[in-house]
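Only a single protein chain was left out; the remaining protein chains are all shown in position.
The first chain written gets the first letter, and so on, giving A, B, C, D and E; residue counts start at 1 in each chain.
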Amino acid sequence: MTQSASFQARPSGRTPDQLRSIRITRGFTRHAEGSVLIEFGDTRVLCTASVEEGVPPFLRGKGQGWLTAEYGMLPRSTHTRSPREAAKGKQSGRTQEIQRLIGRSLRAVVDMEALGERQITIDCDVLQADGGTRTASITGACIAVHEALDGLVKAGKLAANPMRDFVAAISVGIYKGTPVLDLDYPEDSDCETDMNVVMTGSGGFVEVQGTAEGGPFSRAELDSLLELAGAGIAQLVVEQKKALGIPA
Amino acid sequence: MTQSASFQARPSGRTPDQLRSIRITRGFTRHAEGSVLIEFGDTRVLCTASVEEGVPPFLRGKGQGWLTAEYGMLPRSTHTRSPREAAKGKQSGRTQEIQRLIGRSLRAVVDMEALGERQITIDCDVLQADGGTRTASITGACIAVHEALDGLVKAGKLAANPMRDFVAAISVGIYKGTPVLDLDYPEDSDCETDMNVVMTGSGGFVEVQGTAEGGPFSRAELDSLLELAGAGIAQLVVEQKKALGIPA
Amino acid sequence: MTQSASFQARPSGRTPDQLRSIRITRGFTRHAEGSVLIEFGDTRVLCTASVEEGVPPFLRGKGQGWLTAEYGMLPRSTHTRSPREAAKGKQSGRTQEIQRLIGRSLRAVVDMEALGERQITIDCDVLQADGGTRTASITGACIAVHEALDGLVKAGKLAANPMRDFVAAISVGIYKGTPVLDLDYPEDSDCETDMNVVMTGSGGFVEVQGTAEGGPFSRAELDSLLELAGAGIAQLVVEQKKALGIPA
Amino acid sequence: MTQSASFQARPSGRTPDQLRSIRITRGFTRHAEGSVLIEFGDTRVLCTASVEEGVPPFLRGKGQGWLTAEYGMLPRSTHTRSPREAAKGKQSGRTQEIQRLIGRSLRAVVDMEALGERQITIDCDVLQADGGTRTASITGACIAVHEALDGLVKAGKLAANPMRDFVAAISVGIYKGTPVLDLDYPEDSDCETDMNVVMTGSGGFVEVQGTAEGGPFSRAELDSLLELAGAGIAQLVVEQKKALGIPA
Amino acid sequence: MTQSASFQARPSGRTPDQLRSIRITRGFTRHAEGSVLIEFGDTRVLCTASVEEGVPPFLRGKGQGWLTAEYGMLPRSTHTRSPREAAKGKQSGRTQEIQRLIGRSLRAVVDMEALGERQITIDCDVLQADGGTRTASITGACIAVHEALDGLVKAGKLAANPMRDFVAAISVGIYKGTPVLDLDYPEDSDCETDMNVVMTGSGGFVEVQGTAEGGPFSRAELDSLLELAGAGIAQLVVEQKKALGIPA
Partner (left out) sequence: MTQSASFQARPSGRTPDQLRSIRITRGFTRHAEGSVLIEFGDTRVLCTASVEEGVPPFLRGKGQGWLTAEYGMLPRSTHTRSPREAAKGKQSGRTQEIQRLIGRSLRAVVDMEALGERQITIDCDVLQADGGTRTASITGACIAVHEALDGLVKAGKLAANPMRDFVAAISVGIYKGTPVLDLDYPEDSDCETDMNVVMTGSGGFVEVQGTAEGGPFSRAELDSLLELAGAGIAQLVVEQKKALGIPA
């Protein structure tokens, strides 16, 4: 059977539909209102959520909040050292793409009117990279933001947590001809098609970004990738709830 | 019937599956090796392809070519004037995302080994914007690159045109509850889901980028958007071939 | 006769005192309050004028308006591709010189008190370059600004158009020993003296910028260049008025 | 007695000559040739050492190596969020001062001729800040560099580790009139004099940087601060050796 | 008589055709190959010429030299402090215009073939500004470059000084209706027309840059300004020769 053949083929020995081991550490640092270290196997991202009263000028007086995200990789989170963006004096196109994606994903599940005139700033900093840093970032940021919003409830500033649903993300791809879930770096560097999927806890799509790395991909391949992603994200949401002590 | 109801709803009066009128003007400017003005209704983008002998340092001596793309909007291509990026001293995250997308899309259909140690630089400059500038850019750039590669064949530098297939792009979205093709600016500003699809002439997917602007979207919505996009792109490829004088 | 001898020498076959063919297309794009495509032979510049209520901080409350200009060249408007200034992160000294010149030239003919607390921003973007882009820019910008100011009159915001006079510009130079009008690129690259002259419709000088490219030039040469320029600008003003439907 | 009175005064309850608890975790991340998480109480810095064959152009062919350092703080390592330097597009003067200090300190103990034509790049990234980030950085970087150099020995590229001595750093200051060792953030924000001292394992001075934050300080105060620092650094070197498994 | 009336009008009490007192101090600093402090009244500019063996890449192997210029104002050379350009991170359009003008002016009189593959870099730094900094810069730079070239002759690297002619510059303008020579700051801030003229020792024009600050200027005014400028520059060349010990 093709599936079992391809199972052998994953460098990590995982089955095609198997996530890496997921670890979530809340309160990893102590200053931020929300602080989570999330690990997808060897990929480790520190996600913090910072709350500030007030909103940027373009939103003042509109009675709603704002949420934005920034992303960075430590220079030696990667196999060979990458130049420090602060030293180069600019963020790469890739960095900007990822931080825009994280921001959109989280804004999709937070009720900005309920948040009131406050700003949440997410920082996702990659301590160690082994593929999937953007999906780990979104998944971890959701927990950090939830934590920060809980803090506003506890402080009596909000009546209820304005996060309407969970949001999580995973990568899928066609690796050596087989659709696989949660690509690690060796797979990511060598796959034919790469797709990042962001979904809510209730199974709606927030973002779908698929790219043909080798030849174009077919509709059938797209469908099987979306299936894999949906199943993977359902597992991630279970982990998010467990970390927050929320019943599944 | 829902379809006919929604038909009424498009600000332009188009049916849900109707493209705007497409106009392609080859040779719009005279210095570039390929130069095309492409219009999707009121959206007008000048796409040029420049050929240079040699490749960037990271590719030297590997016997293959390179293709890269840049994108810009004239400050008053938009409804209200946007600041000039050259004056601000940096390109926005949106600009970088789009130019990376254009580059990936075209690299997917050009055989870099067959191109040899040459670099193609695509410039997509928006003269007038009314939604869909990135899809018009990709669709126009394909023609400009084809034209430039034809020039290399005519000059005897290449035996055959190294473009393996056509590539075109279109936006689709859920507008007032109905899936529609080729969003113009009023639709784009007010749609619930926005998706850009890049496909080859033979119907393979090169990029799929869908974003929930309002609530999350369902798998059924995603499927109907992909159908619309596929039909639209097939029409665009017919126009590309017509413009290049290639039998359909 | 020297004149007829030199006539042979112009690469374009023009007589020394002959302008290139001038084409003016109003309303070339639709969002800007004034939008003009101006062509001096193969040089094509899109000039837009944008009106904004309010003035920069240093003028607030002084009861007067402001006018500023920006200039850019599309990367492949030139014979070989020029790097995109937005990508380099800075405007060249040449770009800044030209946009300062355009701004000064137009400010010289607009009554800032009559304009009131409004700002006009001119954008001159070169779609195709063949010499004389700065003079075409000034000549076209004058029409675009006039158009935008007419719009303010039609909207009842101004009692009368605050443009006091027309302004136009032309280059002149010593080419192979003969003073010639309106240099195109082959002449510009190879002339001994290059001068840009900006004058009003009533014949006053706004700017005179002459540069010795080869050896220094004499007072007699300067005088003959100024004569040529004056005659050329008078013709340009006739074209401007024709385009605006104003009797000569 | 003054000493015991001041002892009461430290916010942390430490005695004047008491270091915070020091924790050193080797191999905190896996890609770098040397990787150490160092903690001085709540201050946590990830120090990595990256080895690259070859040296910068100014040293090529001189038969010696080079070592340089970069420093950064994660935006929410601090009590309130600090802007991300990569997003601002420049490193602050403080950041540059610190990374220059780290580089000089480590170059003082590595034999550049023995290193050969290789470059060591140190990255010190502050995950959590509570005072003393530059001293923790130097102390941790020494271990990471030692580790990386040991790797070169194990790989047979060097005959012996070219680190000639250990180097460590500590802050001292006058807090409420008493000289104290290893200032934490509450002390650092409120001290009269602040001094950073860098010394070798054999007790030589590498850097002394003292600053009067309130009034000027006297020679007697300077002397007592240097005593405290010397004793503190001796303890740090014991910890460094313990972490590296080197007998004291 | 108009002239004598206007004479009263100059804030400095100078006659319309009177230069400010000119002072030239050679060897003002000791490291540069040419170093001149030039003073036009209260305007003081330090001009240095630096010689470097070799030329920029675009000229390599062509057997000719290069000359380039940079210009700056000390922040408090002006009446109120101007922001430091190094701190702002960019040179203003005005600065770039001026340094390009200085470079062109000097290149007009130096024989680049005779110079050989060497680069001269001129630095004009304004210590105190009172109008006319660009004209003082050009006039002083000519002496500094001459000095530096003399040094190459003395060192046996050149057979003869490759400066073919002197070059000097002066401003002229219409102040309160009268053409005047060498505008100081109070005149410059309040004149109707402002012109900078660069001429050679033998009376040829190198640059003419006239700008209408108030209303447009007439051909008669232009002529009288050029007369004044020519006479002023002749005096400046006398001073340049005197400073260099060259017989008039």
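Throughout what follows, a contact is a pair of C-beta atoms (placed from the backbone, for glycine too) under 8 Å apart; a residue touches a chain by one contact, two chains touch by 3 or more.
Only a predicted model underlies this, so the values are computations on that prediction, with no experimental measurement involved.
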Check your understanding: Missing chain touches which shown chains?
Key -> D, E
**Study point:** Contact partner of the left-out chain, one of E:Lys90, E:Lys176 or E:Lys242
**Key:** E:Lys90
Check your understanding: Of the listed residues D:Gln18, D:Gln64 or D:Gln96, which contacts the missing chain in the full complex?
Key -> D:Gln96
Exercise for review: Return the single residue from E:Ser105, E:Thr121 or E:Thr193 that touches the missing chain.
Suggested key: E:Thr121
Review point. Which residues does chain E use to touch the chain missing from this display?
Key: 29-32, 35, 42, 44, 46, 48, 50, 52, 70, 72, 74-81, 84-87, 89-91, 95, 121, 123, 125, 127-129
Exercise for review: Against the chain that's been left off, what residues of chain D make contact? List them.
Suggested key: 90, 93-94, 96-97, 99-100, 104, 108, 165, 195, 199-200, 202, 204-212, 215-219, 222, 226
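The rule we apply is simple: only the chains that are shown with their structure count from here on.
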Check your understanding: Out of curiosity, which chains are bumping into both chain C and chain E?
Key -> none
Exercise for review: Report the chain pair from A-B, B-C or C-E that duplicates the A-D interface, where duplication means over half of the contact pairs agree by residue number.
Suggested key: B-C
Review point. How far is the middle of chain B from the middle of chain D, if each middle is the mean of its Cα atoms, in Å?
Key: 52
Practice item. Quick one: which residues in chain D touch 2 or more of the other chains? Key: 89-90
Check your understanding: Classify the inter-chain contact topology: is it line, ring, star, complete, or other?
Key -> line
